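This part shows chain A:
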Amino acid sequence: MEKKLPKIEISEKLCKGCHICVEFCPKDVLEMKGFYASVKNLEACISCMQCELRCPDFAIKVITE
Partner candidate 1 sequence: MSKKVAFLQGNEAATYGALYAGCTFFAGYPITPSTEVAEIMSIELPKIGGKFIQMEDEIGAMAAILGASLTGAKVLDSTSGPGFSLKQELIGMGCISEIPCVVYNVMRGGPSTGMPTGPSQSDVMCAKWGTHGDHPAICLVPSTVQELFEEMVRAFNLSEKYRTPVFIMPDEIVAHMRERVVFPEPGEIPLIERTTPTVSPADYKPYDTSFGDVPPLAAFGSGYKFHVTSLNKAQDGFPTTKAELVQAEEERQVRKVEGNADDIIEFEEYQLDDAEVVVIAYGSTARSARYAVNVAREQGIKAGMFRLKTFWPFPYKQITAMAGKVKGFITPEMNLGMCFGEVERAAQGKVPVIGIFRVDGEPINPDQILDKIKGVK
Partner candidate 2 sequence: MAFDYEKWIRPGKLPHIWCPGCGHGIIMKGMIRAMESLKLKKENTVIVSGIGCASRLPGYIDCCTLHTAHGRAAAFATGVKLAKPEMDVIIVGGDGDGTAIGGNHFIHACRRNINLTYIIMNNNIYGMTGGQFSPCTPTGALASTTPYGNPDPGFDVAKLAIGAGATFVARGTSFHANQIDKLIAEAIQHKGFSVVEILDDCPTTYGRRNKFKSVIEMMNRLKDIAVPVKAAEKMTAEQLKGKVLTGVLYKDDTKPEYTVEYDKVIERAKAAK
């Protein structure tokens, strides 16, 4: 069965570059790209929602089916 990947939306308008999402992602899906957080490896995402939950700036949405 093929793994269903979520869509991770990161708003550059809202991201303040605090690194929290990158550091606390258990699967190393995110990285800092310049000032902003960005998706590096969506394949590894397990939709645990930690990044969305922890983002202090309402900048991340993890959209699952």
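With respect to how the candidates were assembled, all candidates are chains of the complex that A comes from, given by their letters.
Keep this in mind: a residue touches a chain if its C-beta (ideal position, glycine included) is under 8 Å from a C-beta of that chain, and two chains touch if they have at least 3 such contacts; residues count from 1.
All figures in this text were calculated on a predicted structure; none of them were measured in a lab.
Participant: Just to confirm the interface: in this complex, chain A touches which of 1 or 2?
Facilitator: Per the touch definition, chain A is in contact with 2.
Participant: Note which residues of chain A are touching candidate 2 in the complex, please.
Facilitator: 9, 13-14, 16-20, 23-24, 52-58, 61-64
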